[in-house]
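There's a structure below that I have some questions on.
A protein chain is absent from this complex, but the other protein chains hold their places.
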Amino acid sequence: MNNLVILIVIIPLIASFFCLIDKYIPHLQLAQIVSIGATLICMALLAVLFPPIFRGDVVSYSVGGWKEPLGISLHMDGFAWISSCMSMVVALFALIFAWAEKEHGNLFYFVFLIFIAGMQGVTLTGDIFNMFVFFEIFSIASYILIAYEGKTKSILASFNYLLISSLGMGFFLLGIVILYQHTGVLSLNDIANLMSKAGNSDFTLNLALICFVVGIGIKAAFIPLHIWLPDAHAFAPHPVSAILSGIAIKVSFLAIWRIILLFQAFDIEHIFLWVGAFTAFLGVIWAVAQVDSKKLLAYHSISQIGFIVVSFGVGRPLALDASYYHLLNHAFFKSLLFLCIGSVIYATGQRHIHKLGALRKKMPTVFFSFLVGMLAICGIPPFDGYASKALISISLNKHPVVYFFIFLSSIITVTSFLKLSGIFTGKPNKEKTSFISYKIPAKMRLSLVALSIICLATGIAPHFWIRTLDTFVTGRKLDIIPTVYSLHQLVATLLMVGLGFALYLFIRSSPGKKTLRFIRGFRLGLNNSILLVVVTFLIFILLSWIVAKGFVQF
Amino acid sequence: MIAGYLIIGLFILGIWGMVKKDNLIKKVIALNIFNSSIVIFFIYLGSRTGSTAPIMERGIKDIVDPLPQALMLTAIVIGISLTALALSFIIKIYRRHKTLSIYKIQKKSEHE
Amino acid sequence: MKESEIVDMISRKLAPYILLFGLYLISFGHLSPGGGFQGGVVLASAVILLCLSKGVTQVQKLFPTEKISLLETSAFFLFLLIGIVGLLAGKFFLENFLPLGEAGEVPSGGFIFFLNIIIGLKVGAGISLICFYFFREK
Partner (left out) sequence: MTETILILLIILGILSLEFKDLLNAVICLAIFSLLCSLLFYYLHAPDVAIAEAAVGAGVATVIFVLTINKTRRKEEVEEEE
């Protein structure tokens, strides 16, 4: 049983070897078949692991037989199990989509599998240095994947990501240095034991924690650290955008989640409440201003991570479950949306919103999948986004200002998706399009339909899902689960849609267009972005110092 | 103690180079300096625990903590692969834009 | 590239010794400073030295890119295989399954010796490949 945990990391690596020898065996599509097979085997292994995890056991594994303080160990608890499942599902459909595109060579699948292995490692690892190593593995793989098509813009985006993220990983390493020097432990279990004995009042430990938070925060992309994301996600190949937006930022955020709860840093958790509110609001404002369809979705990833961070910042068990629920839903509907837009771009070769139109009749499958994703991200019942957003707003009942920002972001989300849906419903564009066939391969259609079904399934019985998540994430802490379909929430949703539609009418008028152009013109260069990361780091240190001295209570 | 401050100076030098330098290759050089400073920091702190290199032989006592060295070896390995990747990106960017100045590159790519 | 007699001569005489030193670092990695990675980089630096003096086309006659690439790939697979042998022998992944020798001797590390050789080949091949691509990129 215990061997299965390490196999989840090893099987993608073994499969990646077969992708490399693909070139010696032509006409077999070995790389594609092997990589999909590897994800399927990993999912089967996860299914086998389900009963003990559901009972609440932790399945551990020590590499090389060296036990915890000496060796490398992997732990799988409910939290890791469910994030592992999420990444496997999204990766599977992204791989099927990539296979349908037929543009990628075997090296693409090789790097993709290394990426998956690194991500599984981050979720499963039992000590903080190996978390660093796995983070570097999956980020190096993601730099290569973003730049894979060799377009200048994607290479530039990848280079920016590389510099900013290496700076962040440097901070992470600094955190490891401080932690090891101060306490002499690196394994997560030892840190937990230490914290439960001594409590978290030490400034040096807080410094280490902030190094970790800022370092990983660059990959999780909440607002002052988000600058690399829109370009990188927008100019990557479509399946890569799907997994980057769908799971890479989630896995990074879950690592932050684990570390903060481990350090029992509840003050910093409350800072996240405000960080999340601004992330959700500012992200969606930039999103509505975009005219590039993939960039719009990329900014939405930032905004949605804001929703998740807000709910995490509240910190009560219900809010944590709601946060995880939204994270899970967002992984599915955002990858669905990216794949939809990807198949539109695949069929038409056009990514500008205003130059596309009236695709509803020509690409019905894509239209219906897009509709599912759009209704889910806007939070319309009975799709999955509604349930998690309702739970987030219920858990925010003691923070009215934050709730106001979140509600505002939901309104603008509706507006921006009305704008994006113009490519399906609007007027056909005037450019010559006779040579375009609008046909997409069956495998592409398969992954779209399957992801839509998952979106529907996770939305239908919110009570059941939140109970399950409660078992896995927080360990059965909830007594009562508030009802999601209350009158209050339904009225709020109706109000949200109405206001969103009104705002949509505004942005189509000429002053609205001028405003959007103004927002779109706002841009930070690479130098300023790096400066912003450093300044954020300093601000976080200052905040933590103020909190530690007791000047301000959160 | 002075060594600690000097290492912090090196750290700040690396960050300053990454923020301020306009040339892409200079940015990668600054990244290298930044990474080296953290490696030196850890090795320096670890070296204060003993007086002999951690190589097992008979009769050797008072070795330094070997863990920081093992960890920093990994960091160096990661650093070289990042450098190689960044430099290959730089060659590709240069071929398109015919300049290494990030300011000019951003200006050019905005007009596309 | 301009040919220089001195550089040519010295690098040709020096390269075998660098290769030998790399092999020493790899095979004594578990007893003295060094190891798979360091030895591998030293091996690659011998190849790079030859590239600098003789030009990359000459060197690729001796070390063809496809063969080096295959070497790297198979070393990667062998590493995983050695790990899995431990798993199949009823032990943990990457656990030693060979008898240990006397401490201080070369075979004292069990399978670490073989692991180091594989890592050395992998790193040497990998870094040589990186440099080949940097030389060839026009």
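To keep things simple, chains are lettered A, B and C as they appear, and every chain counts its residues starting from 1.
Everything below uses one rule, namely that a contact is a pair of C-beta atoms (placed from the backbone, for glycine too) under 8 Å apart; a residue touches a chain by one contact, two chains touch by 3 or more.
Quantities reported herein were computed from a predicted structural model and do not represent experimental measurements.
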Partner chains on view for the chain not depicted: B, C
Subunit C residues touching the omitted chain (full complex): 25, 33-35, 37-38, 41-42, 44-45, 48, 52, 127, 130-131, 134-135, 137-138
For subunit B, the residues touching the chain missing from this view: 2-3, 6-7, 9-10, 13-14, 17, 21-23, 25-26, 28-30, 32-33, 36, 39-40, 43-44, 46-47, 50-55, 63-64, 68-70, 72-73, 76-77, 79-80, 83-84, 87, 90-91, 94, 99-101, 103-104
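The rule we apply is simple: only the chains that are shown with their structure count from here on.
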Pair of chains joined by more contacts [C-beta pairs], B-C or A-B: A-B
Chain centre separation (subunit A, subunit C; CA means) in Å: 39
Computed distance of Cα centres, subunit B from subunit A, in Å: 28
In subunit A, residues with contacts to at least two other chains: none
Touch list for subunit A against partner subunit C, complex: 3, 6, 10, 13-14, 17, 20-21, 61-65
Residues of subunit C that touch subunit B when the two form their complex: 31-33, 37, 103-104, 130, 133-134, 137
Subunit B - residues contacting subunit C, complex: 53, 55-58, 73, 77, 84, 87-88, 91
